[in-house]
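Shown here: the complex without one of its protein chains, the others still in place.
In order of appearance the chains are A and B, and numbering begins at 1 in each one.
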Amino acid sequence: MAESVPAADVHAHDDHGHHEQSFASKYLFSTDHKMIAMQYMFTGMAMALIGGFFAYAFRMQLAFPGMDVPFWGQVSAAEYNALVTNHGTIMIFWVAMPVLIAAFGNYLIPLMCGCDDMVFPRLNRLSYQIFLLSAVVLIASFFVEGGAFGGAWTAYPPLSAKAEYSLTPLGSTIWVIAVALEFVAFLLGGINFVTTAMNSRAEGMGMYDIPVVIWMIVIASILFMASVGPLIAGAVMLVFDQTLGTNFFDPDRGGDPILWQHLFWFFGHPEVYVVLLPALGITADIMATFSRKKIFAYKTVLYTTFATGVLSFMVWAHHQFIAGVDPRMAHVFTITTLLISIPIAELCFVYIATLYKGSITLSTPMLWALAFLGEFLIGGVTGIFLGASGADVYFHDTYFVLAHFHYTFFPIAIIGTFAGVTYWFPKMFGRMMNETLGKIHFWGTVIPFNCIFIPLFFLGMGGQHRRIYNYENFPELAGQGMQDIRIFATVSLLVMLAFQVVFFINFIMSLRSGKKAPNNPWRANTLEWQTPSPPPHGNFGSEMPKVYRGPYEYGTPGREEDFWPQNAPS
Amino acid sequence: MSDDHGPAHYIRIWAVLVALLVVSVVGPMFEIRVLTLVTAFGIAVVKAYMVAANFMHLKTEKPLAVYILATCLIFMFLFFAGTSPDVMRTEGNNWEKPGLKAIIAAGLEEGVGMHEGQH
Partner (left out) sequence: MAMRPIATTRQVTGIPTGRLATWWVIGSEIVIFGGLLGSYLMHRLVNMQWANYAAHTNTWAGAFNTLVLLTSSLSAVLAHHAASHGDGKKAARYLWMTMGGGALFVAVKAVEWTHEIQLGYTISSNAFWAFYYTAAGLHALHVIAGVIIMGIISVACLKNEDLHRVELIGNYWHFVDLVWIFLFPLLYIAK
């Protein structure tokens, strides 16, 4: 076992030589975890563009009803529903998950755990291929008869179950199949991540020497694997309802639509934490590096994360308070929902304590990490209103809910991703990113983001319902004051989207002509920084690293350097 | 390999499983509700334990594997506990399912007729 590892390590590595690879074997059929991570990242980014474009199209319709939206045209009611539905689906399943879990998980787990690849490289490749297929299938649903599914990303039956209600006979089935394929891809990926981190850590790397980001990605993968099952069963039932004429969810023929809501949210709520935890992990690592301090209470972070994970399985019905669930259960779920804010708040305090008296560098990744903390706090605090079943009766299905979950998902999926990309870019591509452009992009994203969603809280409190295509048809919502707020939010969105161009310019320019990155530009301790940028095939050259200490030994008294790599012998 | 894992041991386990299967089929024939539940589901749990412990070797596997499986299983009980109050009832505090009530009543009536025809 542990003793026999070095011999096996050296032997197996001999086969790992470099040889010229054809384009197909390098890019299409590569089993290298770094290449698969890149594939996930770029696919996720492409899907983010599509999801962002959808948001642009339906926000334009809301601000200027009936307008000929540039690059789209008139947004019909059916199209509006399809756009909103697929915006949500894409942003969660095809952007947040592939980038935060699959891309960073694939890239970081083997590097940070000090091994040469995932434990099942071919399974890893299969996972990406299925994921890509699922993305293609989802986009294909826009081009079938009847158009894409428009029953919201939660796909509540009976609307989603019968074509005579949804009016998208093919679109809704394709949507379910795409989501199911995506789950299969992430089950394969998740098993790989968890097994790699559990079983293949470098010699000497104990449980408490694992960087927080790896812990978080692994716990997130476990949450995913343990929660997605009922929804996979539910997806089968829903497809049968749509195509075979069964009645699992048809209340008039012996089914129960509430069952779908339970199946969905039993997965759907842990899913929030599935994407949240990797983002929390990324920011934890960045904050430690750029404040040159140990993470405050490393073990507490782990225990808190475990508590969050377990609690996240006990809160799901707070999405259903007004769906007719048993009121006694509503009490239970209110209590558990408010309980889960405790570990999350604790994590926020831990992060702030990590910053306290640190020697902070406000580099681009650090700005993103700090913004994550601040913005996510707003999302968390507004969640308290919605978690209390009494207040939720009023707020449910208004723009307050919408603004709330965008204040959680945007920091997770967008801010967290940018934090990670700007932090690990030197390692991934061997070049430094431009700091000035990075900061312009940062402020150009974060300020408009708040301008989009803070007004929406007020619209929601004013009673603006979520799923309305044209507010002109509702006299009490069509006032000029409310319309002005909608226009303001939409214009802010346009500004934010425009600033993303800065990121792509920065990305491509840095890729082509950025400053060559040293091995360890941020002077960090974790293993991925102790190998060339970008890491070679096999990651660590001829000798696999050994680990001597935890990942956050910054500013150790008596050492000349203020950092102390995990693999440096003492 | 200890004696505990020889073919003879596996065959013994298999024989017990088959005997339990016979009990679980015969038990419900008495048409006593409690006996049916005990023989059908109680024995299923026993059989499941025997397969998991002996054939899957969970008895000798590291505890970690048991924790993994137990975690998933516990979450399923959690799912059942949270969902069943809504699905398992036809009416509650200020709500009811008239459609389902009608279906159950019709099905029971139809069933009475069938049973009489059968026996």
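Assume a residue touches a chain if its C-beta (ideal position, glycine included) is under 8 Å from a C-beta of that chain, and two chains touch if they have at least 3 such contacts.
Fair warning: this is a prediction, and the values are worked out from it, not measured in the lab.
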Contact residue for the chain not shown (choose from A:N247, A:T289, A:T305 or A:Q320): A:N247
Omitted-chain contact residue, chosen from A:R122, A:R328 or A:R467: A:R122
Sole contact to the chain not displayed, among A:A78, A:I232, A:A388 or A:I454: A:I232
Touch list for chain B against the chain that is not drawn: 1, 5-7, 10-11, 13-14, 17-18, 21, 24-25, 28, 36-37, 40-41, 43-44, 47-48, 51-52, 54-56, 61-62, 64-65, 68-69, 71-73, 75-76, 79-80, 83-84, 87-90, 100, 103-104, 106-108, 110-111, 114-115, 118
Chain A, residues in touch with the chain not shown (by the definition above): 1-2, 5, 8-9, 12-13, 15-16, 110, 115-122, 187, 190-192, 194-196, 198-201, 205, 225-234, 236-237, 240, 244-248, 253-256, 259, 263, 266, 538, 544
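Keep in mind that, in the parts below, only the chains that are shown with their structure count from here on.
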Chain A-facing residues of chain B, complex: 71-72, 75, 78-79, 82-83, 85-87, 89, 92-95, 97, 99-100, 103
Residues of chain A touching chain B in the complex: 225-227, 229-230, 251-254, 256, 258-259, 262-263, 266, 313-314, 316-317, 324-329, 332-333
